[in-house]
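Subset of chains shown; positions unchanged.
Letters A and B mark the chains as written, and numbering starts fresh at 1 in each.
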Amino acid sequence: MTTTETGRALSEALNPGMEAALEARYGHLVPGLAEGIVDFAYGRQYARPGLSLRDRYLATIAALAALGGQTRPQLKVNIAAGRKAGLTRQEIGEVIWQMSLYGGFPSAINALNAALEVFDEEGAEDV
Amino acid sequence: MTTTETGRALSEALNPGMEAALEARYGHLVPGLAEGIVDFAYGRQYARPGLSLRDRYLATIAALAALGGQTRPQLKVNIAAGRKAGLTRQEIGEVIWQMSLYGGFPSAINALNAALEVFDEEGAEDV
């Protein structure tokens, strides 16, 4: 399998229809953007061996929380995907709160708010 | 145990002498800084249940790599501590490279260079 095919398989498993949605939204302006994301972000990054998918989402949530609220939509997408990859709500809460040490308290609080929104959309569950 | 005591126990286990070193270096200027770090960063963050120490270092390495080279000394300290907490060289390489997606390629390359320096100081080992 090429990295594009590997990435597409993973992308469709995690976010069905994402490539088509990217193509529909951005393809007329930036041809190849959707395939580039599938190939690089999924095929050459998330699909790599050496680190579990669950760990990769943990790392991504940590990074986006530390970088601050400017990537809130992507933070929410990755929190939701991390949940599917096995992260508990508690683990997500913990890692975000820990980021107060690196990205500051305001960014951590903003990221917790994003997480609470994702959890609300998931419906009831014991944390 | 108070959070300060819990933090001190963990801090000494991970970085023996760190609190005293902080006190010696910064205590005359900012009294209480060393205890504040021990209490908050170790006692109220790294010592928390809900996320393993290994996962906490994975998250911290991810965040510092994404934030860029401005925290290079701390990145190296955390990579070394993460190794002691069970992260493999491969896992550290993977998580940093993944951060190219969030903090950009230059930051990821800089962080890999920091990791290689830590690994060199560790001495020979199969990755």
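We adopt the following convention: a residue touches a chain if its C-beta (ideal position, glycine included) is under 8 Å from a C-beta of that chain, and two chains touch if they have at least 3 such contacts.
Keep in mind it's a predicted model, so treat the numbers as computed, not measured.
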Full complex stoichiometry in copies [only 2 chains shown in place]: 6
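Rule of thumb we're sticking to: only the chains that are shown with their structure count from here on.
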Computed distance of Cα centres, chain B from chain A, in Å: 23
Residue ranges of chain B in contact with chain A within the complex: 40-41, 45-46, 48, 50-51, 55-56, 58-67, 71, 90-91, 93-95, 97-103
